[in-house]
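Every protein chain but one is kept in place in this view of the complex.
Now for chain A:
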Amino acid sequence: MKKSLNIFIIFSLVFLITDRLVGSGIELIEKKVYTGQSVGKVNQFISVKDSVDLIVFGSSRASHHVDAKVLNDKSYNMGVDGTRIGYCAALISSLKKKKQIILVHIDPITLFGGDYAGNDVLSLLSLSSRNEDVKNIIKEIYPGEIFLSEAFKCYSYNGKLFGILKNYFKPSYNYLEYDGFDPLYPTNGQKEIFRKIILNTDLALFKNNSASDYPNAITDKFISIIKKKCEDNNSKLIFFTSPTMKKNSDELSLKTKVYFDSRDIEYFDFSNLQEVKEYDNWKDFTHLSYQGAQAFTKALSKRIYNN
């Protein structure tokens, strides 16, 4: 047993050292990456967040739909594919600048769906080592993950290494000209396929009806964090739902509106926006094309500044 214990101890020590070395190496490279969704966009956000006047947060339906420059010259769209309210809350908690306009995209089903557990916030684990605000938010929901990321440095970079290396050696775009907006340009062929799909699809089948009567506790918690931060910074907070072909039931839309009214938070529901009704405004059922995004941004701008 002594021999085995000896090997186990050496193995553990070598692992701890290797983990620190590899993790630190990745961290060194990661800090210099400013392109790509998994790491670069967050780094760019950290560098611009306290210099812009308007920031958009949300999922791909924020990054593809809101041309933030139309809303404000000094703006940034921090929408990232696959993220939800937890990710937004963690990033918003890091804002220092006062009197900004904060736009947060939310889908009503995230608010009233029971299955959301806030694990999108974990994609910010690598940022947590250099940003206390983000770390505290993650720690509130997933203390174990913070423990693991502190114990094992490589843990924070799980699934990100190839993205970091790719964007380090071959950046996807010129980040100095990038404002976070990722417009979608479907080809004529794609538009035609989508037109045919729409003709053969009963859109009523997509209706989001399956929602709980009560707001999801985690979502509610993140919204409170966002609200508190915006109040502290004296920033204007607006939640919005962008257009979608997967309609929400009237009941769900009403519940969402009532929820935000009760929290005294401004909420704009554009899920049924008439200006983007035609199929050529869409890339797929939930994402607008560039043309649709422009029409939507115009409507959003009107609503923000008229209010």
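In this section, a residue touches a chain if its C-beta (ideal position, glycine included) is under 8 Å from a C-beta of that chain, and two chains touch if they have at least 3 such contacts; residues count from 1.
Keep this in mind: contacts and distances are computed from a predicted model.
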Chain not present in the shown complex, as UniProt names it (candidates "C-type cytochrome", "ATP synthase gamma chain", "AB hydrolase-1 domain-containing protein" or "D-alanyl-lipoteichoic acid acyltransferase DltB (MBOAT superfamily)"): "D-alanyl-lipoteichoic acid acyltransferase DltB (MBOAT superfamily)"
Touch residues of chain A, complete complex, unshown partner: 1, 3-4, 7-8, 10-11, 14-15, 18-19, 22, 38, 144, 152, 154-155, 157-163, 166
